[in-house]
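All protein chains but one are shown at their positions in the complex.
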Amino acid sequence: MSTDRVRPVTMPKWGIEMQEGTVTAWNVELGRHVDKGDALLDVETEKIVNSVESPASGTLRRMLAPAGDTFPVGALIAVLSDPDVAETDIDAFVTNFKPFDASFAEGSTAAAAATAPSPPTAPAAPVAEAAADGAAEGEARVSPIARRLADKLGIDLSQVTGTGRNGRISKEDVEAYAATLQQAGTPAAAVVVIGMAEPVKREKLTSMRSTIARRLSESKRDLPHYRLVADLDMDALATQRAAMVAAGERVSINDLLLHAVAVALRQHPRLNAQFTGDELLQFEQVDLAVAVATPGGLVTPIVRNAAGLSVQQIATAVRELAERARAGKLAREEITGGTFTVSNLGMFGVRQFDAIINPPQVAILAIGAMEERPVARHGALAVGRVVTVTLSSDHRVVDGADAAAFLATLKATVAGVTAG
Amino acid sequence: MSQKSFRDALNEALHLEMERDGTIIVLGEDVSGGAGGTSGQREASGGIFGVTKGLLPKFGADRVIDTPISESAIIGAAGGAALAGLRPVAELMFADFVGVSMDQIFNQMAKFRYMFGGKTRCPAVVRLAMGAGMNMGAQHSQSIYALLTAVPGLKVVVPSNAYDAKGLLIQAIRDDDPVMFFEHKALYPRKGEVPDGAYTIPFGEANLLREGEHVTVVAIGRMVVFAEKVVDTLAKEGITCDLIDPRTTSPLDEETILESVENTGRLVVVDESNPRCSVAADICAIVAEKGFHSLKAAPRSVTAPHSPVPFARELERAYVPGPTRIEAAIREVMKG
Partner (left out) sequence: MTAPLSAERLQRAYRQMKTIREFEERLHVEIATGEIPGFTHLYAGQEAVAVGVCEHLDDADYIVSTHRGHGHCIAKGCDVQGMMLEIYGRADGLCKGKGGSMHIADVTKGMLGANAIVGGGPPLAVGAAIACRNRGNRTVSIAFGGDGSCNQGTVFEAMNMAVVLKVPAIFVIEDNGYSEHTGKDYAVGSKDIAGRARGFGMPAERCDGSDFFAVYEAAGRLIDNARRGEGPSTLEATITRFYGHFEGDPQLYRAKDEVKRQRETMDCLKNFRARVTAEGWLSAATLDAIDGQVLAVIDAAVAKAKASPPPAESELETDVYISY
């Protein structure tokens, strides 16, 4: 019953499923007067043929749907108007008409992509209705696991803010509170050694660090580590390095050591291996993982086929990998699948240290600083350049004898190295 | 505080609440019993399991309503009465009868608040007696809380002991949303320490019954009783478990379960229901999705088989998950 002077007739929606209709026949002529409810035209859909009733009275000014053609629901198929409306106004109406999109296509309405399986936690609805309050009269509401942790850490739960279900204190909340206690200098029962006087930065572990932390814990806990320590006579290697540097090569002592390790591993495949828990997989190729410190944490990019590379090639590879490691641009393949790891803290002046094995590898070599030390040679005291290395091995698959033999080979390789 | 049975704890809850609030009514088949009987005696049952004993003499026939056998009308009346401002506690004598009243539960009372734009409340409680182990046959022994856990708008409660039963029923009655309250028949006689006064236990907060390092065991309803035995036995061997009783499957205390699995890395869920689309399957999926990186072993569920409940004693014994299967599951996840 619109009082608009120009009135549209659109393809009707008959029933929930109809998306389009085909015009079969018109029952009125252009220019004639039509009454509301008159059968204007016949339309066929997938299911039925029916007449479109005129939604209003007026003069039929346009017929825009030839018989035989198909139109979507909502499309303009005819125009009615008061008799005195100008043609140009009718034209304008047709041009400006926006058909309504009645389809079920996604995006046509708020097609909510709500896939979240979790139930809504405390939505906009007013909280604190009878339901949740009743329980812990005055006592802090705590998840049982959080309570256990709090007991263990000696934490007063009344001081903790809850961010869990309906304001309940969760394990995360207790951990967060424990962290603030350390910063405030209050003696917290467990966790972390040094209490600082002034507040330090609060760092939540990134996913990368969390993963590193977890894997190292597992390794230390589950693998039976044992250590063999040896001192390497570095005179020959140092001389070689000096010669190479003089010849314009960019190599470090570490690069030379890496080369020596690779060569030695070729002769001791039991250490160039991965252990799955059931099987020991020994490899021909030496893929040497080299520990690199980055701002985000320790990473171990891999120098593939290290035993087949020259020292210079190793040096180049290590330099390039370290750069990309520090920029956070290593690909996944570059940090997985190593057969042995070498870690060097010599540049910090560390004389000796024990490293933690990276499973599924079975051993790791920790290299200390090269120092001048008093050495005994053929019964006489001399000054030699020495590096202390520590080999940590997984006693499930690497026997002491194997590990020792490897170290012996390494020692010999390093001592008797010749240029090349 | 004294030792009371699960059944008596529920009965106490009803008495206390009906005294406190005159809009609470109880309706169901034989909730008092004896109406129209030739002995002229009312209170012939006090409910077929005795849970509604003593209510009719105290509160009268307007508030304690024996109904004909018409589950749709009973549950529908509960929904309508709730919309009209009463607080009905309806009883489905056996949870299996959810079938003949399902529309009124999942199309009507579950959806009123949402469909009516948040402008109504339906504070109805439906109590259902469930569970196998008493030779009652396939149509009187099911544990089908999973069907209703899946329906948005309903809350689903499955207590495992007398103390929880009383606190959770009082909570359910005071809750303004529709609550489906499942009572395992085999638990009715089991006693526990139950305070005399009224108290509530919030929904969505699990109970941590045992603490341990190695495995998270989640058990529902009567399964808690078996799981406790197993967990205590294994503790002597040095295998210690967190034993979690969720108490409500909707809302579910996911947080406690996930926090526990973060510590232990292993999950066993014990559920008397059939396996497909069970709450056990749901919990395993939630942990797999949200706690994947904590897991050291695949989660394991211990459920009834995919079959109706059998009648013969021996078969029914094999149907219900018992301590042997629970122990086997725990040992299996320990293997990694």
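Read from first to last, the chains carry the letters A and B; within each, the first residue is number 1.
Convention: contacts are C-beta pairs under 8 Å (C-beta built on N, C-alpha and C of every residue); 3 or more make two chains touch, one makes a residue touch a chain.
Note that the coordinates shown come from a computational prediction; the quantities given were computed from them, not determined experimentally.
Residue-wise, the contact with the chain that is not shown comes from A:50, picked out of A:24, A:50 or A:352.
The chain that is not drawn here is touched, among residues B:14, B:31, B:56 or B:86, by B:86. In the complete assembly, the contact with the undisplayed chain comes from B:121, out of B:121, B:290 or B:331. Of the listed positions B:7, B:42 or B:63, the one in contact with the omitted chain in the full complex is B:63. Touching the omitted chain from subunit B are residues 25, 27, 62-63, 65, 67-68, 70, 72-86, 88, 103-104, 107-108, 112-121, 152-153, 155, 176-177, 204, 251. The omitted chain makes contact with subunit A at the following residues, 1-2, 10-16, 18, 48, 50, 52, 55-56, 73-74, 100, 102, 109-110, 112, 114, 119-129, 131-132, 166.
Criterion: only the chains that are shown with their structure count from here on.
Interface residues of subunit B, counted against subunit A in their complex, comprise 118, 152, 167, 170-171, 174-177, 199-208, 211, 242, 244, 250-256, 259-260, 262-263, 286, 289. Of all the residues in subunit A, the ones that touch subunit B in their complex are 117-119, 125, 129-132, 134-136, 141, 143-148, 164-166, 168, 170-171.
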